[in-house]
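Only a single protein chain was left out; the remaining protein chains are all shown in position.
Going by the order they are written in, the chains are A and B; count residues from 1 in each one.
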Amino acid sequence: MALLSVRDLQVDFTTRNGRITAVNKISFDVESGKITAIIGESGSGKSVACYSLLGLLPTPPASVESGTAHFEGRDLLAMNEAQLREIRGRDIAMIFQDPMTCLNPYMTVGDQLIEPLVYHRKVSKAAARERALELLEEVGLREPAATIDQYPHQFSGGMRQRVMIAMALINEPKLLIADEPTTALDVTIQAQILALVAALQRKRDIGVIFISHDLSVVADIADEIVVMEKGHLVERGDRAAIFEQAQHPYTRKLLDAIPAGSKAVSTAQRDDLITVNHLCTWFGQGKGREPLRAVDDVSFSIQRGEVLGLVGESGSGKSTIGRSLLRLVPVTSGEVLFDGTDVTGLEGLALKQMRRRMQMIFQDPYASLNPRMSVYDALAEPLLLHHIESRKTVEQGVLKLMDDVGLARAFVRKYPHEFSGGQRQRIAIGRALATRPEFVVADEPVSALDVTIQAQILDLMLELGREYGLTMLFVTHDLAVVRHIADRILVLYKGKVVEQGTGEALFERPQQEYTRQLLQSIPGRALLA
Amino acid sequence: MWRFVGGRLLQAIPVILAVITVTFFLVRIAPGGPFDSEKAVIPEVKAALEAQYRLDLPLGQQYLAYLRDLARGELGPSFKYPGRSVNELIAAGLPATAELGAYSLLVAVVLGGLAGVFASLKPNSAQDYIPMSVAMIGICMPTFLLGPLLVLVFGIHLEWLPVSGWGDMPGDKILPSLTLGAAYAAYIARLSRAGMLEVMSQDYIRTARAKGLPEWQVVTRHALRGGLIPVVAFLGPAFAGLLAGSFVVETIFQIPGLGRFYVQAAFNRDYTMILGTTVFLSTLIVLFNLLSDILAAWLNPRLRAQYGEA
Partner (left out) sequence: MSTEAASDALVAEQGTSLWQDAWRRLRKNRLAVFGLCVLVLFVLIAILTPWLAPYAHDDQNLDLGAAPPSAAHWLGTDIFGRDLLTQIMYGGRISLAVGFVATAVALVIGVTWGAIAGYVGGRVDAVMMRLVDILYALPFMIFIVLLMVVFGRNLLLLFLAIGAVEWLTMARIMRGQVQSLRQQEFVEAAISLGLSPATIVRRHLVPNALGPIIVYTTLTIPSVMLLEAFLSFLGLGVQPPATSWGLLISYGAETMEEYPWLLIFPGAALTLTLFALNFLGDGLRDALDVRGSGD
């Protein structure tokens, strides 16, 4: 018999605009000793379904309309709050997405860790502490005895997630629900956490529900996969069935959205548009403090028409390089030659004219558009500023841009908050292209987007890049994406270039230890072949 | 932490010095001397008086002399009450004011904090609307209106409580403390409600619930500390407001406290008394601000660590 058996679960939300069915009559089983992955994009209802099982949704606005969820023979959905509390944290435990916000910043890690044990098992605090130390050791925290009395802010993201895992396992639960536990982490840390979760699950032989938006993340660890779309369960099956013989078109779309293969590299030699020599960008100098060397003596060049990928984990300085090139942060030393001109020294009109030729596409489509300007205003601003269109022709110019980025002309008077993330990113791309730039820095342009949207935006960027003859610096943490889009790749670590080469060369024959480590961390490597 | 406290104490010194300086010169450039009201003072008497109060010296020397006195804790003689020093007058008024302030602060923190936390537990329900409406009344009803109204209702009509005095009759401390504390109780209720709502929507509260803790433990163990930090930070400004409010409340209820002395001194142009009281009260306020800042920082481990290393 299944450990958890969900039947016909329906969850509705009451909103300002009426009722929305977030989870629509879904049924699935979770077996003991297996990892069941629930996959879906934002708004698919994957988290809502799991939270509703434990009564963790705020009611109202949420309400469980129908269904049963039998856990060891008892229906979770029929239980009252007191009965559910007995199960939460004892038999069923959870880990959440963002380890930065999920630990109480006002309590020491140790105090938070022992809470479930003390509350559910009535263990003495001293004994609970002993157990906590053992577990911290097991989840791979160095020197647990020294760190157990520290506060969460003294831990890195990966370490916090280990603490969260220890906290979930401290009562030896039978079922563990992990809600996107690695999404907020760097790729190498993600690989470690995934391996840890899989190892702990095998050792304890417990059931795990692993919620993720990313099929490749669960490719190595999931036994069963459930795919959800807009509240519906569209497909379920074991890992092999999903990855090799997916039936439902949505599942296939998700699989197709995983960027695969290296970009075919053209061998034609072209001249360099950008040459960066010994670039240093340091922050927080003075007052005898050691400056943060975000970018430390970096040199590279980009050929005309080339897409150069810049990969690195958080803190590697990859975004700072992009911003330094565009003069958005003050450069400490070195030179950036754009078509032969050093842009680091430009001021006034010369700088303004140079800015027209180089543009940026930002990561967060929610923050990169002025919320008080309509699409028309946002696109007309650069057209008028650089006299690309006159007041009379600007409307045609705006509409042309909207056509180019695939936005319906009818939306021209709408405001950013009325668009989805993907649409907003299209507006932002349109704004960057409005000045007819030769060079574009794209700073993680797809990492805030759902996977299927990601694929669309990447294709759009490649297509427009060809059409406009753009040279591009593509900054990302995602190795699969960069391999798909870039002609050449630069690997960055702590402000320095570790290795560079074509995608194929880098992926097949990495020269440096860090690059190898990075590549091994890519989830679902088998899929990328 | 100690560095932080030390640093803040050092920062307080120029503020207090600025208060002393500004007050001193403001009072000195005021039109009309202290003895102008008595019409025909004999010139010799006036000169003698001015010499006694050092008014015959150049302004700069008066200032330095005043600072020297201050360093010894001397606030100088009163203009209006010959033979009595400002120190004595403050000492006479302080107990009543301190007691009134303490009770009012207690009213504000206990009533306001409870109401705010209570309201935040069930937002947008009657449990929220009722205390918050009362709080809104508290904010919109000025002390000098609430006081007379309370007197009118409980003192004159119902005759439950004495209408004035301090420590003369049983229960005569209730109305003044309520009057003075009400507005701050209202502010604290709103602050603590907002703070609690903010904290209760944090991810770590969901973590606490996922552990299976009962709701009251989630609130007391996980939410309260973060939710009440804004309240603690507000205590400094609240204290300054309470002192100013005590001017009014002591006048309404005829309480022989510092506030009433201050207002009287203002009308009598008792310059040394104004000067001395301002310096005294300002120092008190600056120190209390410091205290509430330190307390708020201490409650937040992240700030504590920051100050620890800085």
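By our rule, contacts are C-beta pairs under 8 Å (C-beta built on N, C-alpha and C of every residue); 3 or more make two chains touch, one makes a residue touch a chain.
Just so you know, these numbers come straight off a predicted model, no measurement behind them.
Novice: Would you mind spotting which of A:19, A:409 or A:516 touches the chain that isn't drawn?
Specialist: Considering the complete complex, A:409 is the one touching the chain left out.
Novice: Just to verify: which one of A:382, A:397 or A:465 makes contact with the chain not shown?
Specialist: Missing-chain contact among the listed residues: A:382.
Novice: Using the touch definition up top, pick the residue from A:161, A:368 or A:476 that touches the left-out chain.
Specialist: Selected residue, touching the omitted chain: A:368.
Novice: In the complete complex, which positions of chain A touch the hidden chain?
Specialist: 323, 326, 328, 351-353, 355-356, 358-360, 362-364, 367-375, 381-382, 385-386, 399, 402-415, 417-418, 428, 431-432, 435, 460, 463
Novice: Touching residues of chain B against the unshown chain: what are they?
Specialist: 12, 14-15, 18-19, 22-23, 26-27, 29-31, 136, 139-145, 147-149, 151-152, 156, 187, 190-191, 194-195, 230, 234, 240-241, 243-244, 247-248, 251-252, 262-263, 266-267, 269, 274, 278, 281-282, 285-286, 289
What we mean here is this: only the chains that are shown with their structure count from here on.
Novice: Which whole number of Å gives the spacing of the CA centres of chain A and chain B?
Specialist: Whole-Å distance between the two chain centres: 50.
Novice: What does chain B use to touch chain A in their complex?
Specialist: Chain B reaches chain A through residues 202-204, 206-214, 217, 221-222, 225-226, 299-302, 305.
Novice: Any idea which chain A residues touch chain B in the complex?
Specialist: Residues 54, 56, 84-90, 93-94, 96, 98, 101-107, 112, 115-116, 119-120, 151, 153-154, 164, 167 of chain A touch chain B in their complex.
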